[in-house]
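Note that one protein chain of the assembly has been removed; the remaining protein chains are unaltered in position.
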Amino acid sequence: VIEIGIIGHGFMASAHARAWTIAPQVFDLELTPHVAVLAGRDPHRTAAAASRLRIDQSSSNWREVIADDRVQVIDVCTPVDSHAEIVSAALAAGKHVLCEKPLSLNTAESARLAAAAEIAHSRGVVAMVGYNYRRVPALQVARSLCQDGDIGRIRQIRMRYLQDWLVASEAPWSWRLDAKQAGAGALGDIGSHLIDLAQFLIDDPLESVVASAGTAVHRRPTSSGSELREVTVDDTCSFLAVSVDGARCSFETSRLALGRKNQLQVEIDGERGSLAFDLERLNELQLYTADRPIALRGFRTILVTEPSHPYMSGWWPPGHVLGWHDTFVNQARDFIAAVAAGQSPRPSFEDAHYVQVVIEAVQRSADEGSWQAVRWPDTRVIPIRSNGALGPGTNA
Amino acid sequence: VIEIGIIGHGFMASAHARAWTIAPQVFDLELTPHVAVLAGRDPHRTAAAASRLRIDQSSSNWREVIADDRVQVIDVCTPVDSHAEIVSAALAAGKHVLCEKPLSLNTAESARLAAAAEIAHSRGVVAMVGYNYRRVPALQVARSLCQDGDIGRIRQIRMRYLQDWLVASEAPWSWRLDAKQAGAGALGDIGSHLIDLAQFLIDDPLESVVASAGTAVHRRPTSSGSELREVTVDDTCSFLAVSVDGARCSFETSRLALGRKNQLQVEIDGERGSLAFDLERLNELQLYTADRPIALRGFRTILVTEPSHPYMSGWWPPGHVLGWHDTFVNQARDFIAAVAAGQSPRPSFEDAHYVQVVIEAVQRSADEGSWQAVRWPDTRVIPIRSNGALGPGTNA
Amino acid sequence: VIEIGIIGHGFMASAHARAWTIAPQVFDLELTPHVAVLAGRDPHRTAAAASRLRIDQSSSNWREVIADDRVQVIDVCTPVDSHAEIVSAALAAGKHVLCEKPLSLNTAESARLAAAAEIAHSRGVVAMVGYNYRRVPALQVARSLCQDGDIGRIRQIRMRYLQDWLVASEAPWSWRLDAKQAGAGALGDIGSHLIDLAQFLIDDPLESVVASAGTAVHRRPTSSGSELREVTVDDTCSFLAVSVDGARCSFETSRLALGRKNQLQVEIDGERGSLAFDLERLNELQLYTADRPIALRGFRTILVTEPSHPYMSGWWPPGHVLGWHDTFVNQARDFIAAVAAGQSPRPSFEDAHYVQVVIEAVQRSADEGSWQAVRWPDTRVIPIRSNGALGPGTNA
Partner (left out) sequence: VIEIGIIGHGFMASAHARAWTIAPQVFDLELTPHVAVLAGRDPHRTAAAASRLRIDQSSSNWREVIADDRVQVIDVCTPVDSHAEIVSAALAAGKHVLCEKPLSLNTAESARLAAAAEIAHSRGVVAMVGYNYRRVPALQVARSLCQDGDIGRIRQIRMRYLQDWLVASEAPWSWRLDAKQAGAGALGDIGSHLIDLAQFLIDDPLESVVASAGTAVHRRPTSSGSELREVTVDDTCSFLAVSVDGARCSFETSRLALGRKNQLQVEIDGERGSLAFDLERLNELQLYTADRPIALRGFRTILVTEPSHPYMSGWWPPGHVLGWHDTFVNQARDFIAAVAAGQSPRPSFEDAHYVQVVIEAVQRSADEGSWQAVRWPDTRVIPIRSNGALGPGTNA
């Protein structure tokens, strides 16, 4: 058994708690996770959440949880602005850390945390960030197809993540709309997933970006309705990018796309094959390959529920589809396996730092209205390529 | 009967010729179009095309055709670089003109042609450009929904036009890959459709753009295979834009999107409704509206084949779908109706000039790597809004 | 030039007339079809239709048309009850015949017509029935995949043709609802297409059938609304069948399927591959094959618009989709080619007679509430197989 302390008691804490419970029933794990304690600022709400999630103990002091000798893993499910402090303390205390995404408010924090994780790693401590869509089986298949060369050199990727919960002017204010607590808006919350996924899929960092971001509603009522609060983040952000290897990329995020509930879509165009994926149909992967007579080619819908698909041997027979939450169970498995092996799991804090570096470049671009270099690897500053942005006749 | 002279004998000339033939069988037309003559540079190939298209007469001299007293309409289906000369001559001769898109190589030409059309119009001459996708019934329904306020204020549009005929390095060179003959590549050929459609749908011009364009293969074999020729246009071009009324827009064009054959997609997000369309399923329109209990909302697929749908009363019973070419028949109807009424049809040369103005802004942006104002209306230069490009917290 | 006389002036006559016009522009034909005359009972309406369809001459006497020496092809587009007389006269006069489907009211007629066509054929006369869906390129690809063994032995087929124009009780009466004029209802009108297509695709006749048919609304107003008339045909008819080679088949037809406008769907399950098709997306064919690692299998959507696809070399570039009517153009091509070659085209009158034989077995089954043998080939009566219908543990 490996004892876990969850910090936070919101929606994400529930998702994690359920995953820790289910994972050992689905997979043969080297260690059996057990959530020992749930921590949150408000004692009453924390206790209520613990009770609902069948966690025996609750605490209103996360430092206590980190100090608890039984607890081996700190699972951080709090708003973004508290990540740095909690994670630092946990690593310093020699605890393994799973931190929800995005890792931090900015690159200063994420750089520091990545460095701390690296040091901690040398002492056998494992740290990972909760970009759970890496654990969608269909996206693991997609990655293999990209990495193994099956679809050839990648020429273009198109990614988008669209939601609609801010369409109405009356949609309530929350911490996610406050730049201080959330860092960024759609870009940070859902755009971070896209940036991480792109890197996961094609393993080719972005080199330069140009962005357009906006906020449609500037003041929103608090949940109680008693006052209006300032919205200080973007509710829509799109950007174009060129990767180091020259792939043309487009990214779109929005909380204003009426009718799109949680629509993360990925399209990758290679020289010999193409892929498409939609999170609202997360068991399906679209694959087009050019290895047939042209008269028989087409995008095929692979139902990613076969025992030979990633993660699926632990789940159900073919055709018995997974849901959104099951990606957290897969994530729990991978985290436990990493702890058991003492190996650093992906996405690492370094991976998450990369995401922050891109986010900052995008924000800079949106602020300044110009192409921006992604300063990665961050030890050196990469100038925009001379053909960065990039008229007809050029070739990036 | 109204006599037509077609200039050009390629794929587009075929599409037009068939449409002139069919239109009077489908619709009650005020005038019956008849193609009197087909003109083309090469006498043999022109004669062969005329014979195949059941056109009695062919000519290797387009000036003769314009000079022919019988001919009332000049239908220009030649490569882009010849449009300006032919169209100018036709208008000067008092002939009605239908010109294939894009209208011109550049804004200098399109401005001149638009002015000429305006003058000609005062003499009862009608001029139109062949952006035929305006004649897709589903897109006419989409426009009505946008214009009538059914979907509320438009907040975002996403448009793309993807093809894959240049994926292989061995795909042959053609005039479409030569900047001198074609003006631009994917941007001019298929991007022009997107720009025109966006304007048609939401009637809100683009104000500023930022683009990323590239060419993957720089030299391609001629059809005969005997030599390699330079590719001097983009084969992929994406751009972000902000409209005058503040809609956030993204546009993507590519000839490298493996598996996408002719995939023009449109998505429009309004405050009260959203739309989606795919040219590969051109009889279908997706509509989401917020006027139901949320539990029963969803994108609905309207099969646009009812007699009450635009153009459809002339066609077939419900469910009997139209094809790509039928949009040319619809276009022919609208052109003939305009001639009969002596009214200026849309898309006018002015509309087409607007498309060229946007294309040039996009090209400038791709060349210079920066946001560019769309200089429209072109009598004045609009500066980029101070919040043009547009960090979190701003509102365009 | 080959001169054609069309008998009938309704919706189908329009579809045929346009096809004769267009076919020679699309395909290189050995003979150029030309519609010389349109015949119909009512002189005024016939003349109006002829004018709309750009046919120079009209007639109110079809016998005159058959007697006309110029006319080489009689194209029969009248209600079903007149087919036998007109077709017989045309064949007797040595005219080539294209007859709309279904060929006849009953098997007595179709047997007689098939015999007449066989005799006429020995004199060089060609006869074909207008089951136009054989001319959908995607279904031609489907047939090849079945015939060439690509999908292995066929185990199951599921076909359906759903419409909704009779859902409302106020939908008006027409000749299609009268058993005397139409023979059967949904079964005869749209079910006949399914029966013909099944045979076209798998070349394996049905051996026995069991059916369920019904009529929901028994009296409907005439178009004028002045009176109610009796509906004497089925508006919904489903049947199960077993083919001679043991394929399990299901067929469903309905005019009551609200929201289904013209939804002909086909699914074929083979031992090594499966197919699916939907007429509302007629350019697409779904194909699943078992010749890949299972992790990469899936139904692929082939966009049947490549030059290498059947008929497509005459049409447009890849991705430029065909519509419903274009199948008539393809049909016209095949008919003309058959005439030019003096070869008997398919679907022959014999093929259409087979359809009638199945229809009658289905009607018998619906009337008597029992499995019925399909008496085909009709020279002998086939008993239902002892294991015809066919408990667990049996194998047909």
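All chains are identified by letter, namely A, B and C, in their written order; residue positions are counted from 1 within each chain.
The definition used in the following text is that a contact is a pair of C-beta atoms (placed from the backbone, for glycine too) under 8 Å apart; a residue touches a chain by one contact, two chains touch by 3 or more.
Predicted model only: the values in this text are computed from it and were never measured.
*Asks:* Specify the residue from the set C:His44, C:Lys180 or C:Arg272 that touches the hidden chain.
*Replies:* The missing chain is touched by C:Arg272.
*Asks:* Hey, which of C:Leu31, C:Ala111 or C:Ala179 is the one touching the hidden chain?
*Replies:* C:Ala179
*Asks:* With the missing chain put back, one of A:Leu201, A:Leu322 or A:Val374 would touch it. Which one?
*Replies:* Going through A:Leu201, A:Leu322 or A:Val374 one by one, A:Leu322 is the residue touching the chain not shown.
*Asks:* For the chain not shown, which residue from C:Gly259, C:Pro307, C:Gly342 or C:Pro377 touches it across the whole complex?
*Replies:* Counting the whole complex, the residue in contact with the absent chain is C:Gly259.
*Asks:* For chain A, which residues lie in contact with the unshown chain of the complex?
*Replies:* 11, 14-15, 17-18, 21-22, 24-26, 28, 32, 52-54, 163, 165, 260-263, 279-283, 303, 305, 315-326
*Asks:* Residue-wise, where is chain C in contact with the chain that is not depicted?
*Replies:* 155-156, 158, 160, 167, 179, 184-185, 187, 210-216, 218, 231-234, 236-242, 246, 248, 250, 252, 254, 256-260, 269-274, 288, 290, 297-299, 363, 366-367, 369-371, 384, 388-396
*Asks:* For review purposes, identify every residue of chain B that touches the missing chain, sorted by number.
*Replies:* 141, 285, 287-288, 293-303, 306, 308-309
Quick note on the criterion: only the chains that are shown with their structure count from here on.
*Asks:* Just to be sure I understand: the centre of a chain is the mean of its C-alpha atoms, right? Then which chain's centre is nearest the mean of all of them?
*Replies:* Per-chain C-alpha centroids compared to the overall one single out B.
*Asks:* Please compute the C-alpha centroid of chain A, do the same for chain B, then give the distance between them in whole Å.
*Replies:* Centres of chain A and chain B (C-alpha means) sit 40 Å apart.
*Asks:* Rounded to the nearest whole Å, what is the centre-to-centre distance of chain A and chain C, using the mean of the C-alpha atoms as each centre?
*Replies:* Chain centroid spacing, chain A to chain C, equals 54 Å.
*Asks:* Touching two or more other chains, which residues of chain C qualify?
*Replies:* Touching at least two other chains: 303.
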